[in-house]
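For reference, the structure is listed below as structure tokens.
The complex appears here without one of its protein chains, the remainder shown in place.
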Amino acid sequence: MTNLKPLTIAVTGLNAIDSPGPGVAVARGLKEAKSFDANIIGLSYESLEPGIYLHDLFAKSYQIPYPTTGTETLLERIKYIHSVENIDVIIPNFDAELYSFMKLEKELNKLGIKLFLPEINQFEERQKINLPKFGKDYNIKVPHSKALYDAGEIYSLHDEFSYPLLVKGKYYDAYVAHTPQQATTFFHKISSKWGLPIIIQQFVKGNEYNVTGLGDGKGNMIAAVPMRKQYITDKGKAWGGITITDENIIELTRHFLKSTSWRGPFELELMKDPEGDYYLLEINPRMPAWIYLAVGVGQNIPEAIVNLALDQAVEPFESYQTSKMFIRYSWDMVLDIAEFQQISTFGEL
Amino acid sequence: MSKKKYERPSIKRIENEMPNKFGLRSEYKPMTHIDGVAVKDIIKEHGSPVFVISEKTIRQVYKDAMRAFAIRYPKVQFAWSYKTNYLSAICNVFHQEGSWAEVVSGFEYDKALNNGIPGNKIIFNGPDKTRDDLKKAIDNKSLIHIDHLDEYYTILELADETGLRPQVAIRVNMDTGVYPMWDRFGFNYENGQAWDALNKIMISKKMDLVGLHCHIGTYMMTAEPYGIAAAKLADLAVGLQQKYNHHVKYIDLGGGFAGKNTLKGAYLPGSDTNPSFDDYAEKITSALINSNISPDHLPWLFLETGRALIDEAGFLLGTVIANKRSSIGKRNTILDIGVNILFTSFWYQHKITPAQEFTHHTENTMLYGPLCMNIDVIRENVELPLLNPGDHVVVHHVGAYNMTQWMQFITLRPKVVMIDLEGKIHVIRKGESMNSISDYEGMPKHLTDFKL
Partner (left out) sequence: MRIKSNIAISDSGFLLNPATGESFSLNPMGVAILKMVKDGKSLEEMTQEISQDFDVSLSILERDIEDFKGTLTQYGILENSKND
């Protein structure tokens, strides 16, 4: 038995599936925390999110309403869960839900629940559609990009772009197009799903690197672990990766945090071109699914988030083990329908 | 012993992503009363469907909007956008709160006059002002917002004819970074048209250039473009200050603020994501205050907000006509509310709630209107409790545009009632009768008789 302070922490993103949410990895990090004893509550949207059934990690799971139903409904549900569980900290892990939690932060604080999230303006300025301005404002190289509202504009792109280029949705989806015809096809494909605008981004040849980390909201870097993907699934997700030593990436991350005063966890997607220049492709305002790699190499980011949320002093991590790999695997649980019945009928398990 | 409340049997397949009873509660939280008046009593007395306007909500929302601007800028004036809802009772609530009138046609202009608005407190916008309209507006010293040069020349002629000095502003269109850019109204800022028009007006010396106007779009879901628009209008005002030592009396930022409705295809609900009055006010007023306009001649800030001021105060009450199942087993519910009176259902996912208590059991339902037309769909895929024929529903946030754009189609348009601050109900527009339609028809004599 430990003498550590018990804390109840609610975590979302329990969908450890082929395009996984980070919730299960975050929970593993919290379980290994050395500064508190975590009682972890799962918050799920769907009744088949694997984390719900991982009882060693999640003491209990509750279903919460989809972000589409609005903050009022979400708040009501969290109040109920809080009345049973007395939550100290919530760690949301989905892009699509972050806005709702940022919006509710004050209300949740009043209930005694703490969060450690980016501020709304930080969240907004990093949106894909705003990335060119972001790059300019903070002097970070980003691939040239442009928002299109009309597929007809694709044929006049040759002045600004060269093929191949990326055709991206406002929130999700990206395809490489080698011809205007392909770009047009992708334009229609993506816009029918995610609406307009469509973002055209110059394709940068090179190697992709990712870095996950944590900013304290005052411009300081608390954590940063760079990784190169070694195995990528057909959905573009890392199924294996290795930590690397690259001062340039750490410097770029430090610059990003210093200039934006980013608060909370993040993942930067970077491309290093043949000249050795780094381009920032995307900023994810949350931990990545591979966050346990950071925990495993010495930077327990989930633990640090909890402590920052609770206004505890957190010392920046100085180092991490380099050349450590992660390899993901899937695992079939066998369970009784009674568990599924419980979560799908009563919304808790 | 009284019998238990009945709910019809239901069964739902459990899908992985089933939004269960914890998922969508507020969506169907029943709304049994509006401002303390029972929905079922309103329908009993005034029929179904019926539009209900909450006077209390209008005044609250107006005060909130006024507060947001007035704490940030010393001279603020709202003008009620008649096209959004020109039922006179509604206009007069705004006029009592201090709003002037903003009209876009001769018809609306006369309506404002009939409501007792002094001519010099009517803003006359729009591309279609007839010579007669303009003459009347000049006589009444109304604020004419010029849309195009042809209109300018007509006003110039009328100034000569009448010997009066027309009170004019120009409408400016501009790139504020929003798509689509509304460049069909007014004079363009970027290509210099706007400045040309201002020069013409100043050099003619026959009219008083009192203001600058823009209206950058509709349902603007970010506030930033208003900051850009205000800065550009301020820039024109500074130009006039420098070149002519002329100070405009007002800068009119128009309307276009989003309400709380959720647009179709939006992921998050509009009530969460759309900017508040404070957000818009912050952008607009800081752009004006930070401009080079001389602080001694700070112009009034005019706002023509329509939708965001009235949407929330409007409810549409209706009744379930029937339940059916589609060929694939999906629940279809037919309401007595059609798209002809709920025009906005074409672009909003209107919030629709039952008007009576229900259990947490729901069904995924398609809501159809009563029109004999395939497009008559009020909501696709809405989770609703198990409604029965005769049950009532409340459609929320319908105060804007529905009562001006509605169509009389195969039936008659319903009553509009207003609940006053004491909870008393007033009919502010009678339900139409056969005569309201047929009185306007004519019958050629040779068509009066027939035999079958």
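Labels A and B are assigned to the chains in the order they are written; within every chain, residues are numbered from 1.
Note that in this section contacts are C-beta pairs under 8 Å (C-beta built on N, C-alpha and C of every residue); 3 or more make two chains touch, one makes a residue touch a chain.
Quantities reported herein were computed from a predicted structural model and do not represent experimental measurements.
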item: Touch criterion as defined above, residue of B:36, B:295, B:329 or B:444 at the omitted chain; value: B:329
item: Residue among B:14, B:149 or B:437 touching the omitted chain; value: B:14
item: Where the unshown chain meets chain B, residue by residue; value: 2-14, 18, 20, 323, 325, 329, 359, 361, 386, 388-389
item: Contact footprint on chain A, counting only the chain that is left out; value: 337, 340-341, 344-346
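The rule is short, and it goes like this: only the chains that are shown with their structure count from here on.
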item: Residues of chain A defined as touching chain B within the complex; value: 45-48, 62-73, 76-77, 96, 99-100, 103, 149, 171, 195-197, 344-345, 347
item: Complex contacts: residues of chain B adjacent to chain A; value: 14, 16-27, 179-180, 265, 267-269, 271-273
